[in-house]
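One protein chain omitted, others in place.
Chain nomenclature is as follows: A, B, C, D and E, assigned in order of appearance, with residue numbering initiated at 1 for each chain independently.
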């Protein structure tokens, strides 16, 4: 068995969004997304958990210093999305529907580029306490 | 000592809002409310706890049937605010700044009218897990 | 201002119950209590929080040693109600409807006798995460 | 790497049960299951988390609409088990011991038939905050 | 009824401590405080909730800007106690036993001086999820 440990860091951000497919008319959006497609938006307290898997460093005992991981998530994700309207204020969701699934994929893709390939990365995003997603599965 | 018991029912709703005083210019709003005044809105998963104080009924053992209290909160509060943009979609916050304090006062005033005077009512509103308010104090 | 501090200790127990007024016929019980009156019972993980208010002892800095308070609650409440059918197995609820309100009153009355009068006592009982009560109010 | 995302939906139900092997005498049941074999039952607030893994739909951005998944769990699981005595009121546990392990297996088997084979399904069941199970492992 | 609203802000800090009365010999400390008097210390993740009661400002809708309250708690409490050994590293607990009761009183006294008298202040301190205190009661 390898010595790999998974470390997790939880951060949060608050954002507005609406679910909306611009290729569809209003009636179709309303039928598919219901009150989630309110054109004036609604919002969530998103909880984000980033999982990093690797071998602990022999000198520090850390897979990655949690302070470093936290700063990386703050700078690349929280500053980008916190207190934003995802549909209106962010390039990522101008034409991509901001479902929890798509937000998790976008966050993963941003973080994957910033983290050394020797680490595995996975993202969990809580849209509410009762609805959440993991990517990659 | 009286026989009064306090009963609590927790419900939740998701909404978008921005903090904004229309009597101020954009620079003042920005200085006072910071990123919370983003003109495109942000949002929260609000958790609402309604407290009702009274004497248990001798026949049922209930201060109020929690199902009845839950339905009352659903019909009067959750249907009104859930998946809404508080500033844009609700009459209550068209000219009232939707701070947690003001949202709690509005919710209290709506519920107070629907609940018999023999019961005391108090509202707790969680804007996030770390920021919450009670009204009346 | 006095030097009084409130200390809280949280314990839990699992129990079955049904809501039922023996003075009523089955149809009335069913109409008033709905699925909560299922004659075969249902159950809960009850969370109990005992609040004790008093002045910290000058030598220890404790209002009451939490270990002592925890043992008192274990011996008088948890051993009595944990893994029990409240209606069938306990003298307290043979003829008293085990609503959250009545369970809190019963627990308070038991603890009040075991705790010195110089301390104020209050009981909070969570029937579920979303339904809970305080006694005295 | 595939594009698969796991989505989770959390629901809850309250039920009574006892642990009991009908092939054993009372003394053996008592020795093995202790206070969990109380013939008058005890109960729990069960928290159920259903995990579904698949590819997000290109048009909606959903693996499955959480409202659809929630309704599916409500209709097939919650209505069947909520406010029930698992041993007495349900066909599934008349002769199967309602341990958390067995309840999770039963729930999985019911849901697996209702969900398209292209999705992977997993069930997590919390019997208490401190005891929980996953099936399949 | 007045218009007063209570606002709450939750912060946290991690610290080591031991319970110890220097006026007593080791055997007495051990008998009274048990494993909590371990001379090499143990520790906690303390959760601190500061409650402020006052009237919302007419222009902002805030009792106090939560960002201002959070900064006040960070500067005066968290920087003082976070990642510290309360007995060894802090002037406040050199001769005062760091029970949850005494820590709450010390925090209250520090904050009370920094907050305008028109506001009421109360401190809740969680030593663990199951043990917590309020001051003033």
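Heads up, the rule we're going with is that a residue touches a chain if its C-beta (ideal position, glycine included) is under 8 Å from a C-beta of that chain, and two chains touch if they have at least 3 such contacts.
Just so it is clear, the model here is predicted, and its values are computed rather than measured.
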Visible chains that the absent chain touches, using the contact criterion stated earlier: A, D, E
Which residues does chain A use to touch the chain missing from this display? 1-11, 53, 56, 59-63, 65-67, 120
Hey, which chain D residues sit against the chain that's not shown? 19, 21, 23-24, 32-34, 96-102, 104-105, 129-137
Using the touch rule from the top, list residues of chain E that touch the missing partner. 12, 14-17, 35-36, 38, 40-45, 82-85, 88-89, 128-129
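Assume only the chains that are shown with their structure count from here on.
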Mutual neighbours - chains that touch chain D and chain E alike: C
Point out which chain occupies the most central position, where each centre is the mean of Cα atoms. B
Can you list the residues of chain B that touch 2 or more other chains? 129
Set of all touching chain pairs, with the criterion as stated earlier: A-B, A-D, B-C, B-E, C-D, C-E
